[in-house]
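In this view, the complex is presented without one of its protein chains, the others remaining in place.
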Amino acid sequence: MFGLIPKEEKFFILFQEMTKLLIEGATLLKELTDNFDKIESYQKKIKDVEHEGDKKTHEIIQKLNKTFITPIDREDIYDLAAALDDILDLIDASAQRMVLYKIQTITSECKSFAFIILKCCQALDKAIKKMDKKHEEVNESFVEINELENEADRVLRESLGKLFSDEKDPIRLIKWKEIYETLEKVTDKCEDAANIIETVVVKHA
Amino acid sequence: MFGLIPKEEKFFILFQEMTKLLIEGATLLKELTDNFDKIESYQKKIKDVEHEGDKKTHEIIQKLNKTFITPIDREDIYDLAAALDDILDLIDASAQRMVLYKIQTITSECKSFAFIILKCCQALDKAIKKMDKKHEEVNESFVEINELENEADRVLRESLGKLFSDEKDPIRLIKWKEIYETLEKVTDKCEDAANIIETVVVKHA
Partner (left out) sequence: MFGLIPKEEKFFILFQEMTKLLIEGATLLKELTDNFDKIESYQKKIKDVEHEGDKKTHEIIQKLNKTFITPIDREDIYDLAAALDDILDLIDASAQRMVLYKIQTITSECKSFAFIILKCCQALDKAIKKMDKKHEEVNESFVEINELENEADRVLRESLGKLFSDEKDPIRLIKWKEIYETLEKVTDKCEDAANIIETVVVKHA
């Protein structure tokens, strides 16, 4: 695993702990869209998970800064840590915007996004767990994340199309446009993270 | 060329193939603004070029991951591939937004942006072709891209000024603001790409 990195440095385990937090955050976001009357309590729970993620990311970076490894891997580990942290930040930002904008009802598009995001985080977790396996085994997860990102892209296009043709209140339109775009960015970041994992896997093949 | 990279790795040729696709995409965007009644067919053609660009970028990254080169160059090649890919993505995003928002007429600002973007892509292509020449020879292209980016900046400021003083329909304002900002981002990315090329040229001077 990680070829040039001493096993005892445990980056592998730290990344797995991080993707576990991603799944936790994404599950809460999914539950938020299914229990919209309890949105504020779910948003607070997501915020807590995001704080945990910040601490975990800081732990990875600190360990990285004190570990001697070759620069190539260092950059990859740093980029992967940053991408995973961004995913959790964006999940938190989505929930926060819904509360801040006093959204009254949930849309089916929001539920679709929450479902896709959860699937993405689960696929990322799988990819991290298989990082030490052959490329073929982990490749399956990359294909899945890529398909999910394309699906999120399609949902965004449809959401915006519907919004601009149906919503006559410009302020409500501004709110939903931002929420949809933030939700879609979560899946963009998942794809970024998957690309970095692929880079590491290919290099150490 | 590329000093430390074995010539047979052909990064140079791959980047030239990529800037050729950029010119193709930018030419289609220019034609779209000149033939606005055929916007949907042009947007589909741009989407196809964008797909070609994705494949080309993947090819560059794959080759890079399997090539032994020093880390400094690796980062530059990776960043350049990502920047060129972003340019094509943003050209595609601009056309997509125009279709999605059911824009009925084209503005002269859009035509100015399309012209500047095409000029930028041509200058990038020239810079890539001269990467193995002396700094003075390729410097001309950097100056040109910088001037074009400043011009795009000015067009954006004027477009937004006009939009906020003339457009009374907030939803139409939101649509155009996003289209103009996306078009301007294309030239920002061209400048990023030019900066990376400059870095490579200076290092290997």
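Order of writing sets the labels: A and B. Residues in every chain begin at 1.
Operating definition for what follows: contacts are C-beta pairs under 8 Å (C-beta built on N, C-alpha and C of every residue); 3 or more make two chains touch, one makes a residue touch a chain.
The structure presented is a predicted model; accordingly, all values stated were derived computationally and were not measured.
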item	value
Residue among A:Lys10, A:Arg74 or A:Arg157 touching the omitted chain	A:Arg74
Among B:Glu17, B:Glu31, B:Glu52 or B:Glu75, the residue in touch with the chain that has been omitted	B:Glu75
Contact partner of the left-out chain, one of A:Ile13, A:Leu100 or A:Val143	A:Leu100
Hidden partner chain, touching residue among A:Ile106, A:Ile174 or A:Val202	A:Ile174
Interface with the unshown chain - residue positions in chain A	61-62, 65-66, 71, 74-75, 96, 100-102, 170-171, 174-175
Contact footprint on chain B, counting only the chain that is left out	70-72, 75, 157, 160-161, 164-165, 170, 173-174, 177, 199, 202-203
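Methods note: only the chains that are shown with their structure count from here on.
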item	value
Rounded Å distance between chain A and chain B, as computed from the means of their C-alpha atoms	27
